[in-house]
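Other chains of the complex are left out, but the ones given are in their true place.
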């Protein structure tokens, strides 16, 4: 099994750097990623030093997948995500939009949480079940080089809990080779990512990558053992919600034989929404697979 | 057990009509409600007739609760919700915000679904598990009389799935007696209520109402067996999401001894969001009770 070790940290989904690893479709690889703070915080006394690294969410990559061409899609199965130093760290700073209700005196601090026995030790008294996910995964667009802050049709900083072991992430390919990047592993994450800072950890992810030829997607899709999910980012969330629903309906139409207006009717009653970082309006619209094969 | 039968249908949360039922705190009552279409659609051939009734979501009420005064809260435990005619109905019309992606040729139609054996028979082939909820529940404000379309601090048309049997809804009291209204039962509902029309049914709800004295709330709260939830409505959803989180933090501070900034940090990692009708930006922010008694 190939391994892509930590190396240069990238903060953009750029088509203009040299691929660090080249794989064949169907290969399984291990990818090491640094945490969202670029490793600046390893103890409670450490702080973000923006003079040394002003950006967040370093990515490992890009990975070149043989045969991936514009108009294809990558299918990235996440096999596992493992912490590499047995801990994660989070950080509080300004409460941003919550300042109007809570005040602006949130103490700026960092907070290391050991991970053991399937639990994240958030405090002496409180543990959170280990439920890892990747905040960022994406391909390089042919137009522009998005930073690791927003999300978009290429994926990016989606911060949605469904990017986790057992699930497959489908991403559009915009340039030959696909240029796959990943990073920003969290040991657990809530909906909305309230403070914009997760339980950030350096991690080792095992992924298997396939190429779906001529599978044009307008944005990221996710398949879980029991659901399919479309992901749209962007504010206002009313718009990304509407668009994520529309893409889910079109997916049901194209791949599962549904009439679009019947799907529209059904989803009103059975769809679920999963919200990523609310500040960038990431919305996942989901439907259980059990409904898919019963077009009506 | 007292029963409040169908009677005049109200389409406003008004303090200016005569209470139809007066109860003592702690009483359990049965409340009959008409469906969201005011009963106009009982067969697939029926259509909404807006010339006869232009409004939606008729309410049964108001119920006067003895001793409820401004500054108190009502605790409304929903014991059960039962369909009264063994069926529900839904309706498609214009796709509104989705027209830009799906076109505007959605057939306008109605669709009756029998309910039996715990299943909603949406089509010959596809059933949806019966999981009833109330789209609307609210008290009368002292300022203004909201219609049954929006939601707000008084409750109203929240369309959030947590208003269901087994849960308790806490609502602010603004006028003596509280003036509780409910209606708009759905036999099941997805997040977001995509088409703005649920699986609407006339129903019979059993509720138990207590008064919490001097319990000033800034909006609706819900308690499930395993979670507490704050609900905020209004667009853009980024704002209602932030506000729902802020209210959840303040609830943790006031009732569970949490430091607000520790709660802010925790919720980033463990909160869940439940989205009601996305067109009016209803957002529920939730945290599992298992975390509440471990302030840190």
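In order of appearance the chains are A and B, and numbering begins at 1 in each one.
To be clear about the criterion, a residue touches a chain if its C-beta (ideal position, glycine included) is under 8 Å from a C-beta of that chain, and two chains touch if they have at least 3 such contacts.
Quick caveat: nothing in here was measured; it's all calculated off a predicted structure.
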If you can see 2 copies, how many does the complete assembly in this structure contain?
-> 4
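The criterion applied here is as follows: only the chains that are shown with their structure count from here on.
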Turning angle required so that chain A lies on chain B, C-alpha fit (0 to 180°, nearest 5) = 180
Averaged-CA centre spacing for the pair chain B and chain A, given as whole angstrom | 32
Touching chain A in the complex, chain B uses residues 90, 92, 95, 97-98, 101-102, 106-107, 111, 120, 122-126, 128, 188-199, 235-239, 241-243, 245-247, 249-250, 260-261, 264-273, 275, 278-279, 281, 285, 291, 294, 296
